[in-house]
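Yeah, one chain of the complex is gone here, protein chain that is, but the others are all in their spots.
By written order: A and B. Residues from 1 in each chain.
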Amino acid sequence: MRIELKNFKKTFGDITVIEDMSLSLESGEMLALLGPSGCGKSTTLFAICGIHRMTGGQLLFGDRDVTLVPSQQRNVGVVFQNYALYPHMNAYENIAFPLMIRKEDRKTIEKKVSEIAALVHIGELMERKPAQLSGGQQQRVALARALVREPDILLLDEPLANLDAKLRLEMRSEIRRIQQQTGITAILVTHDQVEAMSMCDRIAIMNKGDIVQLSSPQDMYQNPNSEFVASFLGNPPIAFLDGVVTDGGVQLASSEALLPLRGQHGLPSSGMPIRLGIRPEHFQPENPLKVTGRISFVETQGREELYDVTLSNGSVLRSIQRQGGGYHLGDEVSWGIAENQILAFDASGARLHMGALA
Amino acid sequence: MNTNFKSWPILLALGLTSVPLVTMYAYMIIDTVTVSPPGSFIPNGISFGSWSFLWEAPAPGRPSIWSVTLNTFIFACVSTLMALSVSLTGGYALSRLHLPFRGFFLGGLIVLHAFPTITLIIAIFLILQMVGLYDTLAGVILVKAALEIPFGVWIMKGFYDTVPWEIEMAGLTDGATRFTVWRKLVLPQVQPGITALGIFAFLSGWSEFILPQVLAPGADAQVLGVYLQSLISDDTSMDFAKFKSVGVFYAIPVILIYILFNKHLMNIYGGGTKG
């Protein structure tokens, strides 16, 4: 079902958390609300499921205006971070609870519960109480409970945050599989960019109560529209170099070094400050635009190695390379930046679009 | 627990200070089933004579032990149920619900929680007389329940506070009303609190002396505490064996509850209301 949030506003007392936000989801789409804590993503989720009243704006499920409809009648399924399973009920009773509240007959309940249990692979756990289930199993029960009444929308609030690393990987693909199999419209709230990128069709990055960019994961990684988005996505994170635009290119701050970005258009006029974002995969020994520095940190990640290179002006660039380069801590190196992959931002953090002249 | 230190000096100190209490406990039991020669505390015979109050007809003007026991039971149970149900709703309201003047109620609750209720007994006595509930079991039950409420609401609020909000949120999105959420989802989570408060209120009601003595002194509404005290203060022969038999009889439920629930008890008395 198509979901549309128009001009949403939310205040708590005197504090405005969300000023004016609009968002729409296509039917069957899974969208991530990604942002640091306190950015308003959970507030948005609570407003959509009806636990928080909307201070202003409108919420549409399909053609139905549910802005003022209480939670009970909205038909949303929610999976909470701590799963919120009812501890005194076993898995079956947990999943059957929404149907019981609707007073569906016992036969129908049994049928629906067993169908959904099969879908999330917990058929054999139905007699167990939540305390007897592992984290991943609890997660599956919570999913089943949210899905059993065929909700218009599935809301997932940090569903993987309480799982250990291995289970997180497994549940990531499981949730995506179940979402695609049921074709349900879903919103995933998370602060983890990897989750957002691997699970969702589109990502809405939020900051301070506002959506700063809404795009597909790939596009957002390659074309962040602000310094905030660029630094939020990517692991290991992007590194920045501060400088000032000159005739010859970009003069790095407190340094003699000049990056000769001659072949670029779109550079602001001379004398303007500029910030260059360079992702670790674009700072490699073989690239042409060389900068010199000293290796100040080496982290072995198994297949790859991560180097921090401190330049003479104190700024740090990161490089991720295959094993076996033979570099050591303290080595003086001169590696190159992939010129056409540089992401440039102005003083306010907005993206400057540059391109090759040719 | 600590192997680095010797424990016998501690055992000795504790043992010595415990002698008076242990002696009193021991003779509490011994005296009710034995006879000792005058001037001695070493029994020289078995006797259950002091238990005759259980089967003999009561002395004139005195109610029967069984009607007094029934009164005590009704008093303790009904005041417990009242205090419990009121605390369950009140605690939930303060913990979770929207209320006008919520801060004011919370502050009032803490003030009342610490407030020494016994100072109000004179006014309560006069109020009961004015509304016609003086010298009735119903009146004193109502007062007892009411006086437990600040403590009860406080304890229950504490238990409700530990129930994750998400459980209630899940219940609402699952389609349940706020009331159903409370009944079916939240109440089962505060079960330990209900047990603890229930035990506490029952013991407190069972042991109550001053309230029934002042507010319902008549024979019809007499409870065990008042019965035993009037037995002691009216008797000139100081028949300790008889007093103690009534006392042991009076203490049976307390001991049973202690044996069954002593973990709960330590916790709730740690919260502290009495002395």
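Keep this in mind: a contact is a pair of C-beta atoms (placed from the backbone, for glycine too) under 8 Å apart; a residue touches a chain by one contact, two chains touch by 3 or more.
Throughout what follows, contacts and distances are computed from a predicted model.
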| What protein name does the UniProt record of the undisplayed chain give, "Protein phosphatase CheZ", "ABC transporter permease", "Glycolate oxidase" or "Group 1 truncated hemoglobin"? | "ABC transporter permease"
| said: Can you tell me which of B:25, B:48 or B:66 touches the chain that was removed from the display? | reply: B:25
| request: Among A:1, A:17, A:34 or A:51, single out the residue that touches the unshown chain. | output: A:51
| remark: Out of B:155, B:169 or B:201, the sole contact with the unshown chain comes from B:169
| Among the options B:53, B:75, B:159 or B:243, which residue touches the chain absent from this view? | B:243
| message | Please output the residues of chain B touching the missing chain, sorted low to high. | response | 1-2, 4-5, 7, 10-11, 13-14, 17-18, 20-25, 27-28, 31, 39-41, 85-87, 89-90, 92-94, 96-100, 102-103, 105-108, 110-127, 129-130, 142-143, 145-147, 149-150, 153, 165, 168-169, 172, 178-179, 203, 206-207, 209-210, 214, 224-225, 228-229, 232, 238, 240, 243-244, 247, 250-251, 254, 257-258, 262, 265-266, 269-270, 272, 274-275
| note | Hidden partner sits against chain A at residues 50-53, 70-71
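To be clear about the criterion, only the chains that are shown with their structure count from here on.
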| field | Touching residues (chain side chain A, partner chain B) in the complex | value | 46, 49-51, 70-74, 76-78, 80-88, 97-98, 101-102, 145, 149
| note | Interface with chain A, chain B side, in the complex: residues 164, 166-167, 169-177, 180, 185, 188-189, 191
